[in-house]
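Everything below concerns the one structure shown next.
A single protein chain has been omitted; all remaining protein chains appear in their positions.
And then subunit A:
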Amino acid sequence: MAVQADRVFVLPGDEVPAALIPSHPKKALKLGPGLRHVPPSELIPTVAGQLATDHKKNSIWVEYNGGRYIPAVGDLVICSVQRSGPDYYYVTITDYTPNAILPQLAFEMATKKTRPQLNHGALVYARVCLANRHMDPELECVSPTTGKADGLGPLVGGMLYDISLGMSRRLLMRKSVEEGKVAVLDELGSAGLAFETAVGRNGKLWVNSESVKTVLIVGRAVKETDENHLNVEQQKKLVRKLVKEMN
């Protein structure tokens, strides 16, 4: 995670200082991942990480780089198809966990006759639309309000890389360079490489390009940034090195 000086580091079971909890005159306090409410008015972190707050939205959560992905509604994930049932595809979001279900009609413009044919091992970029504890999560590849895919759907070609959950969260941030401190994709793009990526919140990165070399470089750059915790300057240096090696 990007280290920010003004954030407090908490451990599971720590006491959250009352001064850090945002207070808003009208809105109710929103608890994000990693926090648990013990009635009447106690907050307990359940994971180790940095305590983050948003005063405008009156929300508080813990930023952590945890091991296993737990589905949450609205998350974008990359999953692989295991088998197909009469109405559903059974897909895995994380290896060695129970399957999630993806309705065959939850694709853009899908009807009984035009639905996509996906075999075992095919990759799908989808959104989590139902996630409850003790229940199999449900996914969709189409926005239920507009009927548009918005870039979701089967992923054809390319290569899938495993990245850490924290890294995927940073890549998915709206301002990934400022907030997430990942400039590696932007740098690669401005170095003249043409590629497309899809980031799954479940720790997956899909990269596709015309040339195999470009895919390999993008994958390696992101993985090295992730594993060695590179800062923005080091990322730029890494990209320059990799691009030089390619030519």
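By our rule, a contact is a pair of C-beta atoms (placed from the backbone, for glycine too) under 8 Å apart; a residue touches a chain by one contact, two chains touch by 3 or more; residues count from 1.
Here is the rule we use: contacts and distances are computed from a predicted model.
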item: Record-based protein name (UniProt) of the chain missing from this complex, from "ATP synthase complex subunit 8", "Glucose-6-phosphate 1-dehydrogenase", "Checkpoint protein" or "Exoribonuclease phosphorolytic domain-containing protein"; value: "Exoribonuclease phosphorolytic domain-containing protein"
item: Among A:Gly49, A:Pro137 or A:Gly219, residue touching the chain not depicted; value: A:Gly219
item: Hidden partner chain, touching residue among A:Leu51, A:Leu155, A:Val184 or A:Leu205; value: A:Leu155
item: Sole residue of A:Leu43, A:Leu76, A:Ala122 or A:Val142 that reaches the chain not shown, by the stated touch rule; value: A:Ala122
item: Residues belonging to subunit A that touch the chain removed from view; value: 80, 92, 95-96, 119, 121-123, 155-160, 206, 212-213, 215-216, 219-220
